[in-house]
Structure formats: C-alpha cells, structure tokens
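Heads up, one of the protein chains got dropped from this complex, but the rest are sitting where they should.
Let's look at subunit A:
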C-alpha cells in the first residue's frame, strides 16, 4: 500500500564493514566530538551568584497587592482558597473597624492569610479566581528552609511593602 505521507523510509540492515567492525575509526570520531566540546563555553549558570532571567509569565512567590492608596485589596472572600487545587491557602476574615479605612479597601479583610508553600503547586488559579486583583504570583522562587513550619508564609511575607508617600 502506498503510504499517506510519502515519508516512509525503508531501512536496510547492512552488515558492518571491516572498518566499522574495527571500532577504532568510530572511537576516533567520538574522541574528536568530545574534544570539540572541551573548548566550548560552559552553559552553567552559577546559581546563587548568577540568576537566569525568568520569563514574563513566570509564576513565582505570591504577593498580596495594595491599591493605589496603599490599602490592602484582599477582602477575604475565600475564592482563592476555594479554587486552590492543592488546598494551600487558609485565611481568617475580620471586619474593618472605624479608623482602619486607610489600611483596608473593603469592609471585610483578611486578618490572617497563610499560604503553605510546600503544598502550593504554583498553578496560578488563585490569581485567576481573585475578583479583587489582590493576589499575583509575580515574585521570586521560594527560598529553601529547614523546618516545615517555616514554609507557611503569613501576611508578613506575602503583603506588598506599603507605599511610601
């Protein structure tokens, strides 16, 4: 039958000729190939000192955003926690008191907001779920640490630095 793509290539099994069976020419060829690599520039990136640039849509560490007046955007609606496939997010909501208007944008805010970085798979679904544009995965990679409890990042690490006016 004629093949559809005409890309079929019939391979013959040829017995090796004398020089191929003698190995040595093939070995010499291999040696010259490795020698070619010997003088190439290494591709290594020496990590802690040098860093590879992340692509624009790289999903790194989360940050909880503030609005243009420096107020926290998150309203503790819990949609991010709901959407999270790894169940990495927990939060406790609280009501905004009088005099705290400059801190929180909405009447309800997250008093505790924790992400367990060992559970998180950096899928970015929290970012997509958020109706308030409050959470983005625009940070660096997560630092290594010794204890599991140190991987639960609270608001102290997640919330953006306040605007300095």
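Throughout what follows, a contact is a pair of C-beta atoms (placed from the backbone, for glycine too) under 8 Å apart; a residue touches a chain by one contact, two chains touch by 3 or more; residues count from 1.
Rule of thumb we're sticking to: contacts and distances are computed from a predicted model.
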Missing chain's UniProt protein name, "Electron transfer flavoprotein subunit alpha/FixB family protein", "NADH-quinone oxidoreductase subunit H", "Transport permease protein" or "ABC transporter ATP-binding protein"?
"NADH-quinone oxidoreductase subunit H"
Please pick, from A:3, A:17 or A:34, the residue that touches the omitted chain in the full complex.
A:34
Suppose we count only contacts with the excluded chain; which residues of subunit A make the list?
27, 30-31, 33-35, 37-38, 40-44, 46
